[in-house]
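The complex appears here without one of its protein chains, the remainder shown in place.
The first chain written gets the first letter, and so on, giving A and B; residue counts start at 1 in each chain.
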Amino acid sequence: MTSVFDPELILYTTAIGLITIGLAGVVMSSHLFRMVLALVIAEAGANLMLVLAGYRWDAVAPILTSLSEPAAMVDPVPQALVLTAIVIGVGIQALAVSLLIRIRQRYATLDRKEAAERMDSEIAASMGAARDVSQDAPLGERPLPPIPADQVNMRGGDAP
Amino acid sequence: MGNLTGLLFAGGLGFMLLTLAGGLDFGTPPMLVGSEIQAHAPQQTGAVNIVTSVVLGYRAIDTLGELSILFAAAVSAGLILGRRHTTAGTQTKGGFILYTGGSLLFPLMMTIGFYIIFHGHLTPGGGFQGGVILAAAFFLPLLARPGARLHHKTLSLIEGFAGASFILVGLLAMMEGKAFLQPLLVQDTLGQLISAGTLPLLYLAVGLKVGAELASLLSRLIQTEAPQ
């Protein structure tokens, strides 16, 4: 830790900075879509951290160019791991977005507090109420409640 | 106020982690496993691209796991968004330039996608990267012409069979008396297009699966938008 402008420190700062920015964003944002975006940022930081684990000075990409005298190559394992981690992240993000679409359709809001409150009251209703609101009712499509026109563009309607 | 404490906390955490990371030897990794793999990979897997030999050889089951994650995400998205598609008639068409451009790019992107998949064991790239390009090739016309629709049945056929063939190649090795997912080496020359035994086959399966999975995910997302 000599100077802030050390190249290694800049790289680590970027990685850890992305992670902390992302985590702080998840905790502090009040909009569900922004929470998902913050998660994406944090994931990018973790992936960068992983790829830094295999970096070597003065080394080339791990692809053999001449068999007789192989050059010094960076560690191939973290690169493979990051490839895996990125694809995992993409899958989870797509799933999150499809959940967001459905929540937006049902509740006409993506405000974090509002969605949580409505979920809580829905759970409470299903618990106190009669048997006919069974949790294990036949699964599948249920009709969407119409979104009142005046609510569509209210709070949390679209990303700011 | 809560935000301020949150920021302070995050900053403190970041600083602490940074001090820790500063203690790592950057640029001179231990490479215990890495250097061993570099030394043995060309003989054991026949691939010149060592990342490929890690992804499809040494850590093939990780790759199988991540294909399954993508599949699980696509299936879950299907469960959540359902099968009903909104009629896209109300949506505005893209302009002539967009539409023609999309059609023109389609064959080019297909070619590049497959090129990258088939050269995965030789050059940077491979199934994932190529698969994403394939998905983009199918997705571009969809953006230009919102009324168009992907054939979900075909996509799910490709999804299923590509994933299954990855496992079947692994089981084939078992039937030959080797370990699950062990690369079957055909004696060939290192660095040729047709080399590295079963690895290109695995990458083809990966590429098709990733392409089909992403295309179906994206088209599902675009089709369930706007329920008016």
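Convention: a residue touches a chain if its C-beta (ideal position, glycine included) is under 8 Å from a C-beta of that chain, and two chains touch if they have at least 3 such contacts.
To be clear about the criterion, contacts and distances are computed from a predicted model.
One chain of this complex is not shown here; going by its UniProt record, which of these names is it: "PDGLE domain-containing protein", "Na(+)/H(+) antiporter subunit D", "Heme exporter protein D" or "Thioredoxin reductase"?
"Na(+)/H(+) antiporter subunit D"
Given that one chain is not shown, which residue among B:G6, B:G78, B:G101 or B:P124 touches it?
Counting the whole complex, the residue in contact with the absent chain is B:G78.
Considering the whole complex, which of B:A135, B:L150 or B:L181 touches the chain not shown?
The single option touching the absent chain is B:L181.
Can you name the residues of subunit B that touch the chain not displayed here?
For subunit B, the residues touching the absent chain are 17, 20-21, 23-24, 29-34, 36-37, 40, 44, 57-62, 64-66, 68-69, 71-73, 75-76, 78-80, 83, 153, 156-157, 159-161, 163-164, 167-168, 170-171, 173-174, 178-183.
Contact with the hidden chain only, please: which subunit A residues?
Per the touch rule, subunit A residues meeting the hidden chain are 19, 22-23, 26, 32, 35-36, 39, 42-43, 45-47, 49-50, 52-54, 75, 77-78, 81, 84-85, 88, 91-92, 95-96, 99-100, 102-103, 106-107, 115-116, 118-119, 122-123, 126-131, 134-142.
To be clear about the criterion, only the chains that are shown with their structure count from here on.
Report, in whole Å, the distance between the mean C-alpha point of subunit A and the mean C-alpha point of subunit B.
Whole-Å distance between the two chain centres: 18.
Can you check the complex and tell me which residues of subunit A touch subunit B?
Those residues of subunit A that touch subunit B are 1, 8-9, 11-13, 15-17, 19-21, 23-24, 27-28, 49, 52-57, 61-64, 67, 70, 73, 75-77, 79-81, 83-84, 87-88, 90-92, 94-95, 97-99, 101-102, 105, 140-141, 144, 147.
Under the definition above, what is the set of subunit B residues touching subunit A in their complex?
That would be residues 2-3, 6-7, 9-11, 13-14, 17-19, 21-22, 24, 26-29, 31, 33-35, 37-38, 41-42, 48-51, 53-55, 59, 62-63, 65-66, 69-70, 72-74, 76-77, 80-84, 122-124, 128, 190-191, 210, 214, 217-218, 220-221, 224-225, 227 of subunit B.
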